[in-house]
Every structure is written in C-alpha cells, then in structure tokens.
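Data first, discussion second: the structure below is written as structure tokens.
== chain A ==
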Amino acid sequence: MTLKVNLITGRTINQGVTIENKTSSDYQEATACCELNSKEAGLLGKPGSNIKVKTKHGEVVVKLKENNGNPDGLAFIPMGPWANAVVDPDTKGCGMPGFKGIPAQIDATSEKVLLMKELIARYK
Partner candidate 1 sequence: MELLIKNGAVFDPKNGIAGDKTDISIKDGKIVDKVSTKASVIDAGGRLVMPGGVDAHSHIAGAKVNVGRIMRPEDTRSGIKPRTKLTRPCTGYTVPNVYAMGYRYAQMGYTTVFEAAQAIMKARHTHEELEEIPIIDKGALTLFGSNWPTMDFVREKDMDKLAAYVAWGLLASRGFGVKVVNPGGGEMWGYGKNVSGLDDVVPNFDVTPRDIIISLMKVNEMLGLPHSLHLHCNNLGKPGNYRTTLATLELAKQVKPSKDRQVMHVTHIAFNAMGGTNWMDFESKADEIANFLNNSENITTDMGQVIFGSATSMTADGPWQYTLSKLVHGKWSNGDVELEDASGVVPVTYYRQAISHAAMWASGLELALLTKDPYKVLLTTDHPNGGPFVNYSEVIALLMSSKKRQEEIKTLPPVFNERTKLPGINRELDFNEIAIMTRAGSSKVLGLLETKGHLGAGADGDVAIYDIKPDQIDPSVEHVKIKSAFSSAAYTIKGGEVVVKDGQITATPMGRTFWVDASVPGEHTEVMMKDIRNKFKNYYSIGLANYMVQDAYLTHPKVVKAGVVPVEVS
Partner candidate 2 sequence: MQTVTIKPKKEIKISVEAENISPDKFAGKSEKDIQSLEAYLGNHKTTLGELFSIKVEGRGAAADTKIVMEGNFSRVKRIGEGMSAGLIMIKGNVDMHLGTKMSGGKITLSGNADSWAGREMKGGELIIEGSAGYYLGAGYRGETCGMRGGKITVMGSALDFLGEHMCGGEIIVKGNAGILAGISNNGGKIVIEGNTSRPGSEMAKGTIIINGAVAEMMPVFKLEGTEAVDGVTYKKYTGDVIVGGKGVLYVK
C-alpha cells in the first residue's frame, strides 16, 4: 500500500557519530533510513525492509525504521544525502530549503538502497 505522510528530516546521534565518515556503511546505516511509528511502519513491512520515499522533488530508497515517538502521518529521515534526494529545494526567499514538512508517499520496494557514491552519481 502507499502511505501518505508529512516528511521531516533532522539530526540523530548516529548521524552525528558517522558524519565525518560518509563513505562508511555505518553512515549509510545511520542516515539511509526512514522512521515511522510501528503502526504505520507495519503497513509497509518489517523494520529493515526497503521502502521508497517519493516527493514532488525526487525519490529515494531507504530502510524502514520504527520510532514510536512519531505521531501518525509523520515520517522522519535523518539529514544527509538520502533525505536530500527528496526535500524541497525552494528557499522561500530566505535562503533555507524545505527540509521539513514535505508531502511524501511511501511504498514498500524491492529496489536496493543506493550507496552514497551511487546516489550522488545520479546527479552527474
């Protein structure tokens, strides 16, 4: 099924721990994921399964993760290149792109999570 959510991005401690080590699998593990509460995550699959997040601005495959702090309809991807594949580039006249509050659709997928290098290679 397709889950419609409001997407936000932000820091996490593991994103911080791995931030200077962005070629590592630890960094990918820390940031190429999307948190939903377990009720909504359950609609897409098991934690650790792949999901595709689509917005008006792009799409990206990340791992599903549970976080029961999230209310219904709110998805969280740690800041980083995976999140940024789908955020809103419009700076709204004040220099700041839209990193929070992006309408998104999430589906289960069998596509793989791209490595950082593969993800950026898409932009070349």
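The rule is short, and it goes like this: a contact is a pair of C-beta atoms (placed from the backbone, for glycine too) under 8 Å apart; a residue touches a chain by one contact, two chains touch by 3 or more; residues count from 1.
The candidates came about this way: all candidates are chains of the complex that A comes from, given by their letters.
Bear in mind that the values here come from a model prediction, so they are computed numbers and not experimental data.
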item: Candidate from this complex that touches chain A, chosen among 1 or 2; value: 2
item: Footprint of candidate 2 on chain A - complex, ascending; value: 92-94
